[in-house]
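Omission of a single protein chain aside, the complex is shown with its protein chains in their original locations.
What follows is chain A.
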Amino acid sequence: MNLSDQFTSIQLDRDDDDNRQSETREEAIEEESGSVAASDKSKDEDGRDSEDGDSDGDLLIPATTKDAPPQYEPVDPAPTSPELLSKSASPPHSSEVAEPTATKNDIPKISPSPELAVQQEESPVPPATDFSKYHELYTLESSVQQPIKDMDSSSKPFMNYLIVTKTNNPLVLKLNHLPVPEESDGNQVPDVVELSTRRRYGDFRYLHDSLSKDYPTLVIPPLPSKSNLKYLTGDTFSNAFIKKRLHSLNTFIRFITNHKILSQSSVFHLFISDLSDWNTFTKSLKLKDVEEQSGFGRMNEELADTFMNFMTPSKYKQENNKEILDISEKLKRLYENLVRLNRLFTKLNKKHNDLSFDYSQFSKQINKLSQVAASSDSNGAGTAAADSAMVNNFQVFAEALEYFADSWKNLHAYFDESFLVSLKNCAKYIVSLTNLINLQHNKRIDLQVLQDYHNKAQAELIAMGGTTSAASGAQGYQSQGLVGNTAQLIRDTLSTSASGSIGSASTDNKMAKVQSRINQLQHEIDIQTKLVNELTNNIVCEEYPNWDRFNKNEVKEAMVGMCDQQISFYQGLIDNWTDAEFKLLKRLDELN
């Protein structure tokens, strides 16, 4: 980890990003200048996704996806797909012919990446090994603990978190130069070792960004927000804030370790290992600050709005995959309920706080009464004994009340720092999953655009063939009447641009051109369809169930944790008050 101030480093990151981004933007604009097909939908991703392809991520991809099983197709080609999409969505580009080729080249370049990676890394694990099984075969449990306030080189304070990992995963062991049994045949499981290292928030962020980049088709758990505002006020070191963050960071790590692909990622392995490699890695690679761009900070407060937008079906084309629709619907309901629950619990917790305050006041008031009794102590020999007993009684009671107030305060703190954070996290994770669904949805739209264009080109070809020119074109329109207005618009524009060129050059030449474009498009569509279907499949069969399992577990854990807290809250009170009651009863017996 570079020791320069985190805040500044992010600033640097951002500057860097901005530069690179403006470059890519320019490229995009260049591409779009000739483009008429670039839909609004894909435009957003142009900026971001195209960068994935041509940024220094080229280096990173083979390095970081080395653990990804080659069998798991959607993962590997995924990074390239957005680029491919956006590029192919702008067919009139000058280099339109070259582009698909480049994309084609990309795929074989990545497919053998595991071998490449293996060669590059010291890891002798044969490429054939199925890492996805590692998740079931080996344990990998990490937890974040013991936040410590630390100073960086510019003597700015920051929080340092201890990450303790228990694992027997050979990948991790090897990374840490620990002995691994030769050629584990499944039965021979290495001993569990404990690793620990200290990481600061920036490292978590780095891990998150790397994972987002390497696995765009997976749900990457969201990090607790950066809270720049709190950073300025210095609240970042308040106990409550640290506890809340710690809780969220633990959830973040837990999600990764529970994920069968993410848990095997080498970035993560590097993250949990106490090696200098991590620092080298983070220093040498400046990742684009994705979170700042997408307004991660907003997630907290404006969660609902953002989410609702995602949930509104696209104007362009309705999602028609029933399973995805189902999932979306479920997520939406769950999300709405969580938000409401969060609000209600916050209200309830406020009452906990109020009552805790009441009881501490109550205790003080009882103490005052005991002072009144104490002041009358010197009243006369006859009453002195009774009065001091009375003072004692009041004190016993006041202590019991004070204990109640304190316990209630603790319960309030627990709700605030753990339970409510869990609820919020659940909501945030839903947003992450929804983002993924949204990506899938957008890709489908892109595919639709491609298909429209393809159809149009075919219609054009038929028109140039001469025989069924106007009628078939019209029929073509008719047959595709289902497609929305936007698609028609694109089509019209294309058609005019195409017809403009028809007038000047020879028909054969044009027909050949159109024919080649159609072929190209067909090819694109084939690839895209495969990719999108795989992505959809991945969401339906892997990511959603995985999230669902995780979410259920989190909700359950949150409830169990709350139960434990409540039980100990009440049990403590029962014990304390039984004690107080006993003392008072004793005195009452004396009186009788």
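Criterion: a contact is a pair of C-beta atoms (placed from the backbone, for glycine too) under 8 Å apart; a residue touches a chain by one contact, two chains touch by 3 or more; residues count from 1.
Everything that follows uses one rule, which is that contacts and distances are computed from a predicted model.
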item: Omitted chain (choose from "Cytochrome c oxidase subunit", "Ribosome biogenesis regulatory protein", "Phosphatidylinositol N-acetylglucosaminyltransferase subunit C" or "PX domain-containing protein") - UniProt protein name; value: "PX domain-containing protein"
item: Option touching the unshown chain, where A:Gln146, A:Thr280 or A:Gln361 are the choices; value: A:Gln361
item: Selected residue (touches chain absent from view) among A:Phe281, A:Phe397 or A:Tyr429; value: A:Phe397
item: Option from A:Lys149, A:His177 or A:Lys351 whose C-beta touches the chain left out; value: A:Lys351
item: Absent chain, residues of chain A that touch it; value: 330, 333-334, 337, 340-341, 344-345, 347-348, 351-352, 354-355, 358-359, 361-362, 365-366, 368-369, 372, 375-376, 379-380, 382-383, 386-387, 389-390, 393-394, 396-397, 400, 404, 551-552, 555-556, 559-560, 563-564, 566-567, 570-571, 573-574, 577-578, 580-581, 584-585, 587-588, 591
